[in-house]
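Just one protein chain is left out here, and the rest sit where they should.
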Amino acid sequence: MTKQEQHTRTKRYGMVIDLDRCTGCGACMVACYAENNVPFKKNESDKMLSLNWIRVFKVDNGKPFPDTEICYIPKPCMQCDGRHMEGHSPCVSVCPAVATDYDYPTGIVSQIYTRCFGCRYCMAACPYHARKFNWWDPSWPAEMEKYLNPDVSVRMRGVVEKCSFCYHRYQKARDKAYLEGRDEIYEHEYQPACVEACPTGAMTFGDLLNPEHEVYKLSRSKKAFRLLEKLHTNPKVYYLSSKSWVRRKADNYLEGQSPGQQNNARKTETASH
Amino acid sequence: MTTPAIPEGVKRCSTGKFALWLAVVGAVLLWGVYAMFLVWYKGLNQTGMNDAYGFALWIWADLTVIALGGGAFFSGFLTYIIGKKELKSIINYAVIIGFICYSSALLILALDIGQPLRGWFIFWHANVHSMLTEVAFCLSVYFAVLTIEFLPIVLENPKLDRIPFLHHLSHNLHEVMAVFAATGVFLSFFHQGSLGGVAGVLYGRPFAFREGLLIWPWTFFLFTWSAAAVGPCFTVLITRITEKVTGKKLVKQATFRLLAKISGWMLLTYMIAKIIDTWYWAAVTAPAKGFTLMDFYTNNPVYGIWILIAELVICGLLPAVILVTRKGRENNLLLMTGVILAVIGVCINRWVMVLQVMAAPLLPFQDWYMYMPTWQEIATTILPIAYGIILIMLAYRYLPVFPQEKELNSGS
Partner (left out) sequence: MFPFIFEWAWDIPHLVFMGALWYALSIIGAGLTYCILKSLYDTATEEGGESHEHH
């Protein structure tokens, strides 16, 4: 470990998405496609064959007009910390060839495309369907190939890919900080493409452990919740919503249970182990 | 050389008839090979899989052939380690069936991975924490053991046996076979278990996840146990089919009954463990993750509670009861019913632990995922069956597979 790394405190980069603000415009998806060289096909009608590192889901409260309410849920990779917060995210521990790894300095789950041999065990393990498989050779219309991002490698057929929280932007920010003689990078220096593109400011990104970063405060808000918390995957993507029906859509509840009781239930469960 | 290729003292059909059947099965094989090359050339877009179904028909086929091929390790264990001499009359065939099953599993795995040319990464860059790594290692090494166990049978072909070195090699391999068999049992215990662990460790998938002992989820032990229980049933089934096709008695009834009895008790104890596991999962494990048992069996067109009943009762407890009772084993029809139900039961178990895991939705705003295999997937899954039949045809014709055949058919 170099001196530089020793000085740098461990980060837990995470995202907070305010669902009350999200309009479902899809700008985050478009930005992600462009930033990360995500290929697309002529026919994208089958969404389970689409490559997208972030996908916006539309959910409703199930009530008929005029009581219908809609909410959009953008879903990138949750960058799970794993059951015991030790980096054993559902996907990392199952990969047989160490092609996906948990980066302890940042908490970001990486994917090494040239190492992946396409067994798709990580996809089976991920409860969020955040992992996508390259079923076809990647291709872009001829003119578009000129616009590919040189900082992100394009992937080959037969491997798994997923959201990296634009890790290449973190590397760039770190290089810049190093050249300027800093140990730390500023909050604004490292922001993923989707967060930058969001026109309503619904997405916030930063170090969840740094009290100076906005996500620190937001992730601790009463409105904050995560998807499928009961699975104990410990995602680093938080959502904010003031609507109780939206929170109910984020996890599975037994009869009589409600999102409010969840924390209590979890405490009892932990105590019983 | 004038030595006949067919073992001494046994009757085989004419070369013409043999070639005709070889051509028929060969045509099916070629269909599968064509599909196989399509998949390798064009990629996995040739399948019905998608991002929800990363694991599908092939992984099911893989798990199933390995469970059914478990007859080789368990018969080997009973013959060489426990010392059940009666099983010597069927062990050769159990080894051949195991060899077919395991070579098929390796072929299917080579098809299933997105980058087949990088398949060796699983060994080279092994992640020792992954159940799949353990599967790959144990499976490959055990396949090597099966090849070594198969080798002396091949070398006993009259033409090969004439060559002094091969004759001695066959003899010497027989001499130390117990060592290989013991290694095979050790490896099988782990890879059969790890295949169960593949689903059981998925803590993000409440349908599959199980608690367990140390690093091993309960499915680890259940898979090993069920393979040991049903593997011999599959050996009995294939041997009886071979007897029907050839019109000959190949193995003594007593051997079938002994295997069936051992299978029956293994199956009964397995079913008790499996039912306790299912109950604990439905009552404790799944509810802690926000799911009730019926969440996994409703709101979809395929997976109703019938599949659980079929697996546990009709193809689980029922065959176990048939096979542990003397009357059940002595009645030929009941015996075969028990054997077939047990084989179907393990097929259902492996299906559920692969495909239903993928089908069940996790987020409340998502629906069940349904999957339909393409013809390429089906053809490549039938391919190993055709290959297996051809290998059995060749082995039966040219190798002394059944030591009791001469004695049992001397009257005819």
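Brief remarks follow.
Letters A and B mark the chains as written, and numbering starts fresh at 1 in each.
One rule holds for everything that comes next: contacts are C-beta pairs under 8 Å (C-beta built on N, C-alpha and C of every residue); 3 or more make two chains touch, one makes a residue touch a chain.
Every value quoted in this text rests on a predicted model; they were computed, and no experiment measured them.
Taking the complete complex into account, the chain left out of view touches B. Checked against the hidden chain, the listed residues B:V145, B:L222 or B:A395 yield one contact partner: B:V145. Interface note for the absent chain: among B:I6, B:L173 or B:L293, the touching residue is B:L173.
Check B:R12, B:K84 or B:H125 against the missing chain and you find that the one touching it is B:H125. Across the entire complex, the residue among B:W40, B:F186 or B:W265 in touch with the chain not shown is B:F186.
Residues touching the missing chain, restricted to chain B, are 123-129, 133-134, 137, 141, 144-145, 148, 162, 164-165, 167-169, 171-176, 179-180, 183, 186-187, 190 (touch as defined at the top).
In the analysis below, only the chains that are shown with their structure count from here on.
Put simply, the C-alpha centre of chain A and that of chain B have 39 angstrom between them.
Of all residues in chain A, those touching chain B in their complex are 46, 48-50, 57, 59, 73, 83, 90, 93-99, 115-121, 123-129, 131-137, 156-160, 227-228, 230-233, 248-255, 257, 269. Chain B contributes residues 43-45, 49-55, 112-116, 118-119, 121-122, 124-127, 129-133, 136, 198, 201-206, 287-292, 295, 357-358, 362-366, 369 to its touches with chain A in the complex.
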